[in-house]
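What follows is chain A.
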Amino acid sequence: SGGGGGGGGESEYPELGNYPIEGDTATFGFNVPQSGPYASEGEDELRAYELAVDHLNNGGGWVDSQFDDLSGDGVLDYQIDSVSGDTATDADTARQSASRMIQRDEVIMVTGGSSSAVAIAVQELCQRENTPFMACLTHSNDTTGQNCVRYGFREMFNAYMTGQALAPVLTDEYGDDLQFYQLYADYSWGQTVQESMNQFLTEAGWEEVDSVATPLGTSDYSSYLSEAANSGADVLLLDHYGLDGATSVSQAVDAGLDEDMELVVPLYNRPMAEAAGAAIEGVFGTVAWDSQIDNTPSQEFLQAFQDEYDRIPSGPAQLAYGQTLQYAAAAERAGTFYPPEVIRQLEDYEYDNVGMGPETMRGCDHQAQRDVPVVRGLPESEQAEGQYFEIINVTGRDELGYACDAGPAGECELGEYGDE
Partner candidate 1 sequence: MALLETENLVKEFGGLVATDEVNLSVEEGERVSIIGPNGAGKSTLVNLITRRLDPTSGDIRFKGESIVGHDPHEVVQMGVSKSFQTASIFSDLTVRENAEIAALASEHGSFGFKLLEHRDSLTGVHQVARDTLDAVGLLDQADRQASELPYGDKRRLEIGIALAAEPDLLLMDEPTAGMSPEETEATVDLVEEVKRELGLTFVLIEHDMEIVFRISDRIVVLNRGQVIAEGTPDEIKGDAAVQEAYLGGVEL
Partner candidate 2 sequence: MSFHIEAITVLLNGLQQGAIYILLAVGLSIILGTLKFVNFAHGALYLIGTYAGLLIALEVNLTSGQLQAWGFGQLGLGLGYIPALLIVPFVVFVVGLAMERWVVEPFKNRPDTDQILVTFGLAIIVQELFRAFFGSSSLPFSQPSWAQGPPQVPFLAAIPISSWRYYVIGITAVLVLIVYLLVEFTDFGLVVRAGTRDPEMVELLGIRLSRPYIVVFGIGAALAGVAGVVGGPLNPVNPTIGNEILVPAFLTVVIGGVGSIAGAVLGGVLFGVTQAVLVATYSAWAQVGLYAIAAIVLLVRPQGLLGEAEVAP
Partner candidate 3 sequence: MSLLDVDAVDAYYGESHILRDLSLTVEEGEVCALLGRNGAGKTTTLRSISGAKPPEVRDGTVRFKGDDITGLPADDVAMQGISLVPEERRVFANLTVEENLRIAEVSRNTSNTWRRPRTATGQSMSTEQVYEDFPRLGERKTQKAGTLSGGEQQMLAIARALKQSTDLLLLDEPYEGLAPKIVEDVEAAIERISDQGVTILLVEQNAAAAIKIADRAYVVDQGAVVFDGSATELRDDDETRERYLGV
């Protein structure tokens, strides 16, 4: 569909970031954790990214069925190439890696995630370097709140929306007037989850006994858990993700906490559930996406991923795949890789092709307005590959979110396009 527009486009706009592209391949940078507490998520993301590149160049998956803008023969007449880097779930490593991709490999777009601290650090760098950043898995309110940038976009929902989706389900299930206790990972993501859960559960009539920060990457939560157990609360929220989440929920069950209190893990995913095994039985939470979601895009993606890797994709994988295609489609619509134009194409774009219902990539904070699935962990006996929880409810986007001048978006100042 680009029809040679890419080559001709080079003279249309001034140099900016890595635009114009030299040669006839455009390179994407995949900056994912391959070590550290979120390594499992990162590995799955990388698989999805590679699948996306394959589909962009050779057709297949959503490129053929869901994204009309994409041709399956590269983007804007450029073949797509990619480089990857290991963020080690560490902001500094991630920035070094992103900076190498931008400066040496001259990538036209960076994507990646798992850890909001990393995403925030990298998107700030991308803003400076005028290179679009498609945030993959980052769930902190701040990513599109106080730390938002013009060059960053987020498909994933955030902690605020998790709170909105989860609170009614929890009060329904466990009753009113309960006391809850939170352990949260001590960084941007955990802090905003703690904040939002507190806000919405308190609004629903529950009372927070205490909330305690635990360092990211803690491996033994026993002391923290004992404190929680002895606090007399009815519900324990474990605001931990990835490996940390799997660990804390297993240790809670090992210590017998589930006998006296209800456990909640606000943000879940498949690798976590797999690692925690029996411990997740009956535990509520939200997920980015799940292979059990029954709609065409979801099932197509599941199929494509399974065909390629013979395994079931996780939520982060769906995000990775979707974000890559979204960027490519925006470039096609803009007719150029010139970043400000691509950004303008993404802003306020409405779509319904990634399996999470109709969505808008909101222009005021670059936060996708979308549905949030609420799930509950299955007993070990009912677990199977790709099936660790039942979907309780897919909360519609109309029941979620906040206005451009409210909630996290109220603190967002996007910054410049770079062509002003």
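For anyone wondering why these and not others, all candidates are chains of the complex that A comes from, given by their letters.
Observations, loosely collected:
In the analysis below, a residue touches a chain if its C-beta (ideal position, glycine included) is under 8 Å from a C-beta of that chain, and two chains touch if they have at least 3 such contacts; residues count from 1.
Not measured: the values here are computed from a predicted model.
Although all of 1, 2 or 3 belong to the complex, chain A touches just one of them, candidate 2. Interface residues of chain A, counted against candidate 2 in their complex, comprise 34-37, 39-40, 43, 212-215, 219-220, 222-227, 229-230, 232, 243, 246-247, 250-251, 253-257, 259, 271, 275-277.
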